[in-house]
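Removed: one protein chain of the complex. Kept in place: all other protein chains.
Lettered A, B and C in written order, each chain numbered from 1.
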Amino acid sequence: MTTAILDRLGARGRSVPAKYVPVLVTAGLFVAMFVAGGIRYEGFATGQVILNVFIDNAFLLVVAVGMTFVILTGGIDLSVGSVVALSTMISASLMAGPGWPPYLVVPLVLLIGSALGLVMGYIVHAFDIQPFIVTLAGMFLARGLCYTIGTDSIPIEDPTFTAFAQTRIDLFADLWISPSVVIAVVVVLVAAYVLHYTRLGRTVYATGGSEQSALLMGLPVGRTKVAVYTISGFCSALGGVLLSFYMLSGYGLHAVGMELDAIAAVVIGGTLLTGGSGFLLGTVLGVLVLGLIQTVLSFEGTLSSWWTKIFIGLLLFVFILLQRLFSARRRT
Amino acid sequence: MSGIGKQFPGVRALDGVDLRLLPGEVHALMGENGAGKSTLIKVLTGVHPADSGTIELAGRTVSFAGPLEAQQAGISTVYQEVNLCANLSVAENIFIGREPRRRGRIDWKRMRARAAELLRRLELDIDVSAPLSSYSLALQQMVAIARAIDVEARVLILDEPTSSLDAGEVRQLFHVMRRLKEEGIAILFVSHFLDQIYEISDRMTILRNGRLVGEYLTRELSQVALVSKMIGQELAELERLHGEARTFDRPLVEARELGRTGAVEPFSLTIHEGEVVGLAGLLGSGRTEIARLLFGADHATGGEVAVGGAPAALRTPRAAMAHRIAFCSENRKRDGLIPDLTVRENIVLALQATRGWTRPVPRDQQDELVGRYIKALKISPPNPDHLVRNLSGGNQQKVLLARWLILEPRLLILDEPTRGIDVGAKAEIQRLVTELSDGGMAVLFISAELEEVLRLSHRVGVLRDRRLVADLPNDDTLTTDTLMETIASGGRA
Amino acid sequence: GGSGGGSGSGGGDGSITMGFAQVGAESGWRTANTKSVQESAKAAGITLKFSDAQQKQENQIKAIRSYIQQKVDVIAFSPVVESGWDTVLKEAKNAKIPVILTDRAVDSKDTSLYKTFLGSDFVEEGRKAGKWLVEQYKDAKDPVNIVELQGTTGSAPANDRKAGFQEIIGADPKFKIIASQTGDFTRAKGKEVMEAFLKANPDIDVLYAHNDDMGLGAIEAIEGAGKVPGKDIKIITVDAVHDGMQALADGKINYIVECSPLLGPQLMDLAKKVVKNESVPARVVTEETTFTQEQAKTALPSRKY
């Protein structure tokens, strides 16, 4: 079954440019995984399971989109998880305490996230410091700010906000999605457009390919670097807003380690950590793969805590290995 | 530009240099390796801030914060090493930063069409949507040129654009340069090929050790005078080396029907001890591919190789090195040097690799070897602890060459070894090659400069369209012209 | 059968399938909790679907949502935090799947979203610790210098045990918390932080650690500084895991407030009742006690975890 799909993929791949191969392979493997799950678990191969993967990972998807920009320039942003948490915290505390309305809070949160990204990007660019350490400082900072706001989790009870969060958008045949999914999809589309059809997007790729060359070619490298961290900050903040829809609470310990999930999603999607190569579609697939692994685990349902982790590792390993093997075979 | 000074840590790269560039002229910037030409260009275009001096453009004092500003002011530049993004397509590399757009979005179709057309004007017909990395260095150089000449510019700066181009491409480039000159564009041109300088330039500025020697009209300065001004002393008359057809009887490396699908058609080639075999061919004809196959850098898909009579499996560079085959690659930036290491470390790297990590090359042996080649090749600055990334292009090339020379291999494969090297050092390298082959070393010599191939080789293999089409002894009948003919006719004549 | 037993339609017919969304496996306490649930489920003949959220609320929500998808008969979970469960609990309610909370509460205003809450009261634990301390020093005139090893910053037990303790000792100004720092609930951190405390504060009378492990680490630090734990510095901890009880019996700890992880049997009873639609109390507090050194000596042989 799986091999048949992959074979067909391979056959078609002959006419596909080499750069699309990893993404196609990833897509094929994703489908294979879904089919395998469907065979193994009852009630798995339904449309809603796929939609749930989207619903449950909309915020991760948005964050990963921002991360894709950064990684494409050859940078990295470790602050995303903390900025997500900070966003939930700010939203919740402003709505709970002074009772600000959501249409004021949400733009403010997005602004704060972007500003944090902007500052980090500026430091990376202006002082020539490795992004890892700058964004690590940003990570500590944002998480620290969360705790200064409060260590408890703050519920969100604003009626408009909750109503929106609990809206179900019914599709056909009992299938439904949440508004977050729509937002995430819009973000993905806009980002894909920016990467493919705008100068900013192309400069992102060029910077990742060779920063020095891009500079000598007269491209606005500095501006681009600042821009990608700002975008990532914005996406994290938006991810944070989506997470507050999902959780209806703000909490300093939300999204711990989400930066790793986002980086993993981007890299699983075939983007090179060294920059300059990769696609947004890959990132989407990366998020879906991580989400599907989770779904498989909960359907499996009998694993102890440690076997859960070992199992995640194994699934990841098998997936990456197959991805590697198939792409390598296609290239030779 | 006047009174330009630039100090790098430990090196005074420029000291009070003046340069005048007039519209409608081709101005050659001359100097030995490390004289400061590239640095001057980088200061002019804002890559490095100047320590002192002023730059005026059309009467207004300017100071660019970066290449972007220089470009906006109408200065279009091809820097020395190929500075393009290998991950992007050819078309993008030409147009990035000023892509044709329609309703705000990049118009990919038009971009590809225009790129293809632009390259066709340079007589290149390649797939512009393929990534740049899939093309050879020479083609990448052409793409960089195409990018620069398409800009609406008042000043065009070309830093060694021809270092790996062959005669045809150079002619094409000069054609374009003349047209631009007529349009009133000022062109600054750097090259170590004196013939090219005399063919195209109107005036020249000569630098030596970061200082200005003077500005001259090209037609008023003889080649000999130019060279002596560049190196500060009379150069002993270039030895009239000429390889000759000789018969060698001890085959060292024999390739039979060796080939790689998509790269080179199967070929058979024998290289004898003490023999210098040249490879001639046009850009992309497969010379580099042959070299890479013989060194095990790429896997052959068919055929076999024998070294010293016994079959050998040259599957990796290591395996080839175990048979004492060495390969100095053409693309020093990508396939050669480790920019963060010092000159010393780069030179002993291959030797160290053959010894493994447990047996470091003793310090005094390192000093001896490195010192010898720094002197022989005139690497400047002559400091073995200088980082290679801070060397000038030509000096980097010398370091790479030194790495392979100290191995004292049985077969030395040299792919464009004199790329970007000045006249003095070039003569020295040619003398070294002759000496080594007289001592019994076999050499496979690849160069875009046919003259150089003829001067050194005993035998010349001719390639066309990735096929070895002829294997000619270098006798008196073989000249650059006959060689060109063979290449053009594909060996059938 | 790998196809899972999720086909029960929610009635009381025969076997019950329970979806249990555990917080994670961040401590020995948690592991004991997991084991207890798993073993009691087996004993009670309940099919258990278990998932580990690795300390992340979003994972827990995902797991609960997937249980709804799989149409289990009852869902139980230990919330990572108190807030933010309304949406998913509403989904469960709409799917007519009853929910039982274990170990920690949720702060939802709508109590109809869950049937019952089974678990300990962290604030009460903090109070118990504080009461013992006040009792011990009721005759003392001098100020009592206390250092506190907190749990993971922001986590519910850390917040509540701190608050409950503070509530009691705050009434008397002679009790002074001179240093308070997080030890992340681990022995290694507990030891490291305590070393620093000992150097920065020469005069420590009491250590209050939010769990046994940090206390055990601190004991090593105290011994390394040449002091006698339990005498020179009095130690109060929470949890009563086996190693902690041992130290208590050995006189190195002075008082432990129990926080029992063995919720399994009670949980299964509740689940059966809930599935049969019998009424259950809205709050079931686990039976927990406190231990002094003497009590520990008698209780130690029968400790299971």
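As a working rule, contacts are C-beta pairs under 8 Å (C-beta built on N, C-alpha and C of every residue); 3 or more make two chains touch, one makes a residue touch a chain.
Convention: contacts and distances are computed from a predicted model.
Trainee: There's a gap in the complex where one chain should be. From "Phenylacetate-CoA oxygenase subunit PaaC", "Dihydroorotate dehydrogenase B (NAD(+)), electron transfer subunit", "ABC transporter permease" or "NAD(P) transhydrogenase subunit beta", what does UniProt name that chain?
Mentor: The correct option from "Phenylacetate-CoA oxygenase subunit PaaC", "Dihydroorotate dehydrogenase B (NAD(+)), electron transfer subunit", "ABC transporter permease" or "NAD(P) transhydrogenase subunit beta" is "ABC transporter permease", the UniProt name of the unshown chain.
Trainee: Just list which of the chains on display the missing one touches.
Mentor: It touches the following shown chains in the full complex: A, B, C.
Trainee: Among the options C:E125, C:D184 or C:E258, which residue touches the chain absent from this view?
Mentor: In the full complex, the listed residue that touches the missing chain is C:D184.
Trainee: Of C:T34, C:S66, C:N145 or C:Q266, which sits in contact with the chain we cannot see?
Mentor: C:T34
Trainee: Based on the whole complex, identify which of C:F20, C:F197 or C:Y255 touches the chain you can't see.
Mentor: C:F197
Trainee: In the full complex, which bits of subunit B touch the chain not displayed? Write them out.
Mentor: 2-3, 49-55, 61, 63, 65, 295, 297, 316-318, 321, 327, 329, 334-341, 345, 349-350, 352-361, 403
Trainee: Please give every residue of subunit A in contact with the chain that is not shown.
Mentor: 123, 126-130, 132-134, 136-141, 143-145, 147-148, 151, 260, 263-264, 267-268, 272-274, 304-314, 316-317, 320-321, 324, 328
Trainee: List the residues of subunit C that touch the chain left out of this view.
Mentor: Listed in rising order, the touching residues are 25-28, 30-32, 34-35, 150, 153, 179-182, 184-188, 191-193, 195-197, 199-200, 213, 216-217, 220, 224-226, 241, 243, 305.
Going forward, only the chains that are shown with their structure count from here on.
Trainee: Taking the touch definition from the header, please name the shape of the chain graph: line, ring, star, complete or other.
Mentor: Looks like a simple chain-to-chain line, open at both ends.
Trainee: Kindly work out which chain lies most centrally, taking the average of its C-alpha atoms as its position.
Mentor: A
Trainee: When I count C-beta pairs in contact, which pair ends up with more: A-B or A-C?
Mentor: By the number of C-beta pairs in contact, the winner is A-C.
Trainee: By mean C-alpha coordinates, which chain is most distant from subunit A?
Mentor: B
Trainee: Need the CA-centroid distance for the pair subunit B / subunit C, whole Å please.
Mentor: Distance between chain centres, rounded to whole Å: 71 Å.
Trainee: Can you work out the whole-Å distance between the CA centroids of subunit A and subunit C?
Mentor: Each chain's C-alpha centroid was found; their separation is 33 Å.
Trainee: If you look at subunit B, which of its residues touch at least two other chains?
Mentor: none
Trainee: Which subunit A residues sit where two or more other chains touch them?
Mentor: As it turns out, subunit A has no residue touching two or more other chains.
Trainee: Name, in rising order, each residue of subunit B that touches subunit A in their complex.
Mentor: Residues of subunit B touching subunit A: 47, 66-68, 70-72, 77, 79, 83-88, 92, 96-97, 99, 104-106, 129, 131, 147.
Trainee: Report the residues of subunit A in contact with subunit B in the complex, numbered from low to high.
Mentor: Touching subunit B from subunit A are residues 17, 19, 193, 196-199, 202-203, 205-206, 208-210, 212-220, 276-277.
Trainee: Under the stated contact criterion, what part of subunit C meets subunit A in this complex?
Mentor: For subunit C paired with subunit A, touching residues are 2-4, 6-7, 19, 22, 24-25, 31, 34, 38, 48-52, 54-59, 61-63, 65-67, 69-71, 80-87, 90, 107-109, 152-155, 158-159.
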